[in-house]
Every structure is written in C-alpha cells, then in structure tokens.
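Up next is chain A:
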Amino acid sequence: MMIKKIALKEFKENLREGRFSVSTLIVSLLLLMGVWLSYNYLTSVQQQHAEAKENARNIWVSQDEKNPHSAAHYGTYAFKPKYPLSLIDPGVDKYSGISIFLEAHKRNESQYMAASDQTGLARFGDLTPDFIMLFMIPLLIILIGYNAFTREKEQGTLKLLKGQGISLWKLILGKWTGIFLPVLIITTILFVIASILFMNVKDFGELNYGVLALLFLVYLAYYAVFINITLIVSCTSKQSGISLVSLLAIWIVACLAMPKASSNLADTIYPYPSRQAFAAAIEKDKKAGLDGHNPWSQAAKDFERETLEKYGVDSLSQLPFNFDGYRMQKGEEHEAQVYFKHYAQLKKTHQQQTKIYQASAVVSPFLPTRFLSMALARTDYGSHWDFADAAENYRLKLQEALNMNFAENSSYGDWAYKADKTFWKDIPDFNYIPPSYGKILERNWSNFAALGLWLLVSFGGLKFLSQKV
Partner candidate 1 sequence: MKRMKTSSYINRYEFISLVRQRWLQFLILILLVLVFFAVFNGKQKVDQRLSDIQSAQAKANQKDSLGVILLDSMEAGYTVNVPRWYMPNQPHVIGYSYPRVAAMLPDELAIIATGQSDIYTHYVQPNLYGESFQLNYTELSNPVQLMFGSFDLSFVLINLLPLIVIAFTYNILSQEREQGILQVIASHPVSLYRWLLQKALMRYLLLSGILTLLLVGLLSMAGVSLVADFGKTLTFILLTLGYLLFWFVLACLVNLRGHSSANNAVWLIAWWILLVLLVPSSVNQMANSLYSVPSRARLINELRVVNAEAEKKADKLLESFLRDHPELAGHEGGSMGWKEYFATQDLIKSEIQPVLDEYEMKLQQQQAWVDQLRFISPALLLQSSFNEISGTSTQNYEDYREQVSDFSLIWRDYFLPKIFRGETFTKAMMAELPEFEYQPSTAHKLRTANMLAVFICCAVLLLLGVLWSRQSKTSILAH
Partner candidate 2 sequence: MLEAINLSKNYGGHEALIDLNLFIAPGEVFCLLGANGAGKTTTINLFMDFISPSFGHVKINNIDVAAQPAETKKYLAYIPENLMLYPNLTGLENLDYFCGLGGKSNTKEQLEELLSGSGLQKKFIHKRVSSYSKGMRQKVGIALAKAREAKALLLDEPTSGLDPQASNEFSELLQNMKERGVATLMATHDLFRAKDTGTHIGIMREGKLEHLVKANAVSLNELEELYLETMKLTQSVL
C-alpha cells in the first residue's frame, strides 16, 4: 500500500515536470518512427527476397539440357530469409550480406551487405526500434530517476520522510515502481504495435509469441538493471548535478564505449584473417588433394588406382559408372573437407571473439541484452552462421546429386552427356529451416546468466544501501 502510494506520488511528480513529459514524448515518437521505418523497410526487402528466391529457382529449373557439371558451375543462389522479429531488432543483418552463391568446387561467402550500399554515415547507426530501446530508454530512465533521492535531499524532504518512520527500502521500492511504470507502458505499447503489425503480414513466417514475450522480458530486465543503478547513484550522490553526470558516465561506458572497446579487444586478441589470406590458405589445401578437373595430378592418379583395385577392373571404361563424374564427386568431397576445416577455424575465432564479448558483459549490462535481443530476433551472427552452414550442406547435396547423375548416366570420357530438362526440377529447392529456439537459448545461456547476474547484483546493491543509509 505504502509502496503504491510512493510510486503514485513519484509518477505524479514526474508528470508535472516538463522534462519527463517532453523526453517521454520524444522517445515514444522516435520509437514509433523507428517501427514505421523498420516495417516499411522489412516489407519491401521481404518482397524483394521472395521474388528473388522464386526467380532463382525458376532460372535453375528452366535450364536447358546440359551436362550436370555445367549446371553445377552455373549454380544457384540461397537467399537469407528475414524473420518477423527483425522488425524490432535488425541486429547485424546490415553487415552480413543477403545471399550466398552455390556453385561447384567453392564455398562462397554471403555477399552484398547493405552497409556497403550506404554512405559512411551508416556507421552512426539507424533509427530502428532496437536503437531506441537499447540506448534511448536507459537514458530516459536516467533522466527520470537521477534526482529521485538527490531532490529529496536538496529539498530536505528526505529527513522529513525518515522522521515519519518510513523504511528506506519501501521508499526505494516506491520510487523504483514510479520509474518503471512509464518505461513498462512504453515498452508494452511498442510490443503490442509490433505484434499487430506481424499479424497483418503474411510472408513473415510464423511468429512465436513465446519468443516475443521472452524478448519483452529481456528488455524489462535490462531496464530494471538501469533503474537499480540510477537509484543507487541517486541515493549515494550529494547533488542532483553530480548524480546526473555520474549516471551519464555509466551510460556512456556501458552502451557506447564498452561495445567498441570489446570489439577492438576481440579483434586484437583473436583477429580474423583477411579475405585474401583466407582464400589463399584454402587454395593451398585444395591443391594438396584431389581436383575433380585435374586427372593428371598425383592425387588423381592414386585415386584412379584405388578405384580400379576396388572394383577389380583394369581400365576406367570398365567401371559401371562414368569415372569422370565419380572423380568430380570425390574432388568435391575433398574440397568440402578443406572448406569445412577452414570454416571451422573461422568459426572458432568467431566463438573466441564471442567469449570476449560475453566477458565484457561484466562491465556492461548493455552487451548481454544486445546479444540476447539479436539472438531472439534471429538476426545475430550465430543465426547467420546457421544459415551459411545450411547453405553449404545444401550445396554439397546439390553437387552430389549432379555428379552422381553424371556418373551413373554416362560412360567414361563421355563429356557430351546432357541431363534431361526435367532433372533440374527433381533436385529439391533450398528451404532453410533455422534451428529451434531451444538451441538458440542454449547457445545464449551465458548472456542470460550475465543479465540475471546484473539484475541480482544491482537489486542486492539497492537492498544493501537501504539498510546502510
């Protein structure tokens, strides 16, 4: 009862202050604008992708009769799907490319990152809902709450309240609720708008409301941490000005400086290879093994002998299949292994970098929230890896189907063989099914733990303070 009274008083007092209403209004407007822009962008991109995906399939299916290996070189494209929650958090989508070219002998990186089609300003960030929610709302919390206690101290009303015998803890809880309330309202409105928008769009795929709710909770936990920090600082500062400046310093370190610093740290300790160096290393390993197009290499000769021995025949033309196609497939398999090895290394570097980000979460509650938000929206780097890996698996299956068609339907030396037009249709389309949310949660347990820890420690600090003062 008491807490409710204090909360209401705080809320009322805030409402009467221009600062609160103006900043809340601005943040809400920005948020609405962000959602609107994001929604427009997403629907248009979604449409383009659907079109492109269909076109890619059409182009593949409508190929003329040709040698399956020509088709393999001709290749096809895998387009990265967009997920509904990217409306709220587009994550690293801007920097991770939109499609992967699937061809013979090569694992390609995804290409055309949106950021390279924008000016250098793109690096300042976009007006998307996640920007407002991750950066602006914590600022709003600071603006509302920085003088929650310093004001009472400056007016002398804190002594009055203490004189009334009110426990400081109840006072803190009341003030906490008073700050949390407007933030809760803004966040709830945003999520309601978002889910209404989702319902109106068909092609977004299924929206998991449980995940939406989880994302909502993650943000609320993030805000709770900021409210706790704000109250702790306000409670321990002597003047409003000092409280405000300290809180802003905390905000800058947590939301601006730390992400950048940890990114530099990650890059220094576990650097990515340059694109050319990476490609050169792969090329070198590839050359050491079987090349499907090169029957004269040592590896090819060895393979030829082994195959002849295995089937107990004297010449390649006696084999029950076209050895060219078979060699092509074995070459592909060797190359796939080389790619697998190098990409596994790259992935390891990525995971080591991720560990640095996770460790930095100790200094910044922003980081775990940032990563959780992206992960739940399926727009994080992990989701991109999932897609790239799935595309590579599909590529290998595609190559296998093409090579085996070549091997089984023609005889040795018959490079003129052409597969029937209908064959292209028989090869299934690439339909990417992302990993379950269970996997994503599992992958992000440390982010959950870090956010939970922040929540616990900051609440603990507040409680401790209430007993000490």
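As a convention for this text, contacts are C-beta pairs under 8 Å (C-beta built on N, C-alpha and C of every residue); 3 or more make two chains touch, one makes a residue touch a chain; residues count from 1.
On how the list was made: all candidates are chains of the complex that A comes from, given by their letters.
None of these values were measured; they are calculated from a predicted model.
Engineer: Would you mind pointing out which option among 1 or 2 touches chain A in this complex?
Structural biologist: Answer for chain A: candidate 1.
Engineer: What residues on chain A touch candidate 1, complex-wise?
Structural biologist: 19, 23, 30, 37, 45, 48-49, 51-52, 55-56, 59, 74, 77, 79, 91-92, 94-99, 101, 109, 111-113, 115-127, 131, 135-136, 139, 143, 146-147, 239-241, 244-245, 248-249, 252, 256-257, 259-264, 266-268, 271-278, 280, 296, 346, 350, 353-354, 357, 380-381, 384
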